[in-house]
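A single protein chain has been omitted; all remaining protein chains appear in their positions.
Think of it as A, B and C in the order they're written, each chain with its own count starting at 1.
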Amino acid sequence: MACDLNQNDEQRQILDAATALLEESFPVSRSLGDDQERIDKLAEFGAFALALDDDLGGTGFTLVEEVLLHVRFGRHIVPAGALAAPVAARIAAELGDNDLAREIATGQIAVSAGILAGDRLRTLDDTKAKLALVFDRRRLELVEIANADGETATGLGQGAELTEFPFVATTRIGASNSASILNVADLLVSAQLLGIAEAARDLAVSYAGMRRQFGKPIGAFQAIKHHCANMAISAEMLSAQLDMAAIAQRDSRDDAAFQTAAARLLAPRVALANARLCIQVHGGIGFSAEADAHRFLKQAHLLRQLGGGAAMLDLASPMAPHR
Amino acid sequence: MACDLNQNDEQRQILDAATALLEESFPVSRSLGDDQERIDKLAEFGAFALALDDDLGGTGFTLVEEVLLHVRFGRHIVPAGALAAPVAARIAAELGDNDLAREIATGQIAVSAGILAGDRLRTLDDTKAKLALVFDRRRLELVEIANADGETATGLGQGAELTEFPFVATTRIGASNSASILNVADLLVSAQLLGIAEAARDLAVSYAGMRRQFGKPIGAFQAIKHHCANMAISAEMLSAQLDMAAIAQRDSRDDAAFQTAAARLLAPRVALANARLCIQVHGGIGFSAEADAHRFLKQAHLLRQLGGGAAMLDLASPMAPHR
Amino acid sequence: MDLTFSPADEAFRLTARKWLADNVPADRAPYEGQASRDFALAWLARCNEGGWAGIAWPEAYGGRGLPPERLVIWYEEYVRSRAPSVLDCTFVALNHAGPTLIACGNEEQKAFHLPRILSGNSVWCQGFSEPGSGSDLASLSTTAVIDGDELVVNGQKIWTSYADIADYQELLVRTEKGSKRHQGLSWVICDMKAPGITVRPIRNMAGVSHFAEVFYDDVRIPLTNVVGALNDGWRVAMTTLGFERKTAAIGLQLELSVRVEDLILLAQAQPGSAMAERLAELRAETAALRAMTYRTLFRQPATTFDGSLVRLRFAELSQAIHQIAMDILGPDGLVDSHWTHDYLEAYSETIAGGTAEIQRNIIAERILGLPRE
Partner (left out) sequence: MDLTFSPADEAFRLTARKWLADNVPADRAPYEGQASRDFALAWLARCNEGGWAGIAWPEAYGGRGLPPERLVIWYEEYVRSRAPSVLDCTFVALNHAGPTLIACGNEEQKAFHLPRILSGNSVWCQGFSEPGSGSDLASLSTTAVIDGDELVVNGQKIWTSYADIADYQELLVRTEKGSKRHQGLSWVICDMKAPGITVRPIRNMAGVSHFAEVFYDDVRIPLTNVVGALNDGWRVAMTTLGFERKTAAIGLQLELSVRVEDLILLAQAQPGSAMAERLAELRAETAALRAMTYRTLFRQPATTFDGSLVRLRFAELSQAIHQIAMDILGPDGLVDSHWTHDYLEAYSETIAGGTAEIQRNIIAERILGLPRE
């Protein structure tokens, strides 16, 4: 144990395996809906239990690997339920219901990610989940939605399938505002947003190298080059901060809340900015629904609604001057 | 009288005459200080009385011409006293002291522009002025500083000569918070900031067309081109808004306060942004004190301290929807 | 330098305001398809009945030939009354094809088409962009070969708005074999029901299909449909640039002011808050966009590239306004609403009709005189 920011062999192996699965099951350009079967494959893979205690199905990995995994999830626009599940499992365990935690972690019970809009609960994926994890500012609540009457609605220009429930019709299971669970949730959201930012960068760079106008690849023009460079800088910034925060939280360092809040604050800005530039670099096709650029933008809009809101200026900085 | 945004012959004549004077007396690259003699020439020219009533020395021009004149002043980094004088003359007249108004308007009595810093009055030019016009948020106060003990100080990296007075040691002459005088002050400040923005744009464009690197003028590179285009867009935006506001105020239109507040809000942002880009386009020489780029930046910092602060969101928009 | 409206102008304003209050439809326009066509043509027909269609067109062609100050008054009242967006399927006909025919068409062409446009009986689309020539329009390669008294067109266009519901298309084709860039192009009227035309609608990122790819497979167009001279299409296409200052784009630009006012009410931001500061800045920028619009209209002489600055400012401001709308809406932005729809549609602003990057090049080279790359 020392200072080493390389990914080790074990980390690379699990990420490679996950990437293979994601490339098969979660092509970015897939159509909306019917994701439950795919999500089940992630559960089988052990994605939701990755960093849990052994008796909850954990496989000895840590939060750091889990965060890296969710970066991959972000690249493939995996539905937000895949983020809700591992957080929900932790809440169940905190509530003392280890059976429920295990069922969630193994995917036997599916969990949606939800937010509150007035007196209504809105879930952000159309998995037929039994439970929903409600992101309510600095508080997370686990509720049962299986028996509530949900109305589906499309959102974001046919870019999202939402379901709305009267919040009173859901069954409350329990809530948490423990710092460590909130931090985990913020880290996983940030990780998926980073995945979006990276994928948008890569897609733009690849298109810029290929698409020709005025007799050369558009990537030879400085304006396009600089858009791509800006995407690279932003993604690198967020990526470095996310590693820092994940390590701090895993190791229960004093600055875990600070580092996590910083990552969570930057994540949606970086993801939205890169998605926007990706659309712009693509020109006309970027504005169409046929390129994938808009999918990254829309998923960033969904994810930024989850969690966040830590009071960045109230947290102590590890770099505060002495005296 | 109709809708016509061209400058008419009279306007062009006065501006051409002013430009000739400014090019002779106020080269941008002049060294600091000793501006009083130059300021006197502006007074002789009638610059401070331009839009005043006839009995105060006015020459039949209006606020619109005065604003256009101050855009030229901004291009030549004329000291802020040239802006304080015509405002101070209006305040003197409002106070009923037409003699004082005339003496200010004709330059017999010099006026500095000042701001408050705690219990001290800080004037922003080193003219040996008898009076200072104090910009104190939405209030303007005329005070005598001739007998107060001023301490000079340099500011902005040898880019400004300031004088500090204990505010209690000044003699209060009178104050105004009348909307029309505040609007005039904000318009003149905005006009000078626009002049800075335009001059910074022109200087950058001229340098970009001349300076060669990698075998061609740097203005042939898109990054530099786009910096220049951004400067042009910003300056055009502010210029159009300033015309709109000056006309509204001259004609006592209902939207005068709204239009003026919009111009005053945009002006320092545009001036600072253009000055920054001008420095950047110049590269190393732009960071040196030998190019003029930094002078525009510093004058923008000075001017933005004067006035402003109208509550933009509290003013009625002329484009509010019906109902 | 004046912005003074005469008593007659003010009376015109009140007339317009009253007519709009009585006639603006309560419903929002549908986004696509036949319903959007029906809605737009019905609204145009109603405007025409009221004498409000083609207000910038010359009277000789059924318009009102209104001077710029009246246009401004009309569009101010138009957007303040929340009338349907001017950017619907009648836009190309009213603001581009019609004015081009007026400038370059022959009497038969004018007599046939202009009344149909104004009365709300025909929809036009534009066939300029091609898959290989988006930003680089002069590289277009759709060909037309003369066969008897007809042109035979083969090729493909893309990003053609409302191709699926249009009656006619202003089509730019290469009529001189082997010609390069701007030479050898012709501007022709293409009947969208002609055999050999296939329209493939393209869904945009807002989930709406109002543009399309159009494929031409031996499409026969009478030579009498050529507007202006054969092989002189580039000049014909550029002809409307001078008119463009007077188009309904004024309405589009002014509409942003109404958006910002709506957002200020919606946000209810605390004074001094970050949101209040952003809204104040947007309000000022939107006021300035209006000022830029008027300057373009009321200052003479106009230069060809006068509009580039205001066009680009509009595009980026529109995006900024709709981005803040999403911030204000928060979770409600995820559900489809006109704000979310318009937010997503706004992504086209810095792309369509020349990307922001191309616009900046034009500003730098043509207005500022910087050297070409």
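Everything that follows uses one rule, which is that a residue touches a chain if its C-beta (ideal position, glycine included) is under 8 Å from a C-beta of that chain, and two chains touch if they have at least 3 such contacts.
Here the structure is a predicted model, which means the values were calculated and not measured.
Q: On chain C, where is the contact patch with the chain that was removed from view?
A: Listed in rising order, the touching residues are 270, 272-274, 276-278.
Q: What does the interface between chain B and the hidden chain look like in terms of residue numbers?
A: 115-117, 122, 124, 153-160, 162, 212-214, 221, 223-224, 276, 279-280, 283-284, 286-290, 293-294, 297, 301-302, 305
Q: List every residue of chain A that touches the chain not included in the displayed model.
A: Touch with the absent chain occurs at residues 1-8, 11, 64, 205, 208-209, 216-217, 219-222, 224-226, 228-230, 232-233, 236-241, 243-244, 247-248, 251, 258-259, 261-263, 265-266, 269, 311-313, 317, 319-322.
Methods note: only the chains that are shown with their structure count from here on.
Q: Per the centroid of Cα atoms for each chain, what is the distance between chain B and chain C, given in Å?
A: Those two chain centres are 39 Å apart.
Q: List the centre-to-centre spacing of chain A and chain B in whole Å, with centres computed as mean CA coordinates.
A: About 50 Å, centre to centre.
Q: Identify all positions of chain A at which a residue touches two or more other chains, and write them in rising order.
A: Where chain A meets two or more other chains at a single residue, that happens at 221, 223.
Q: Note the residues in chain C that touch 2 or more other chains, in rising order.
A: Correct list: 357, 360.
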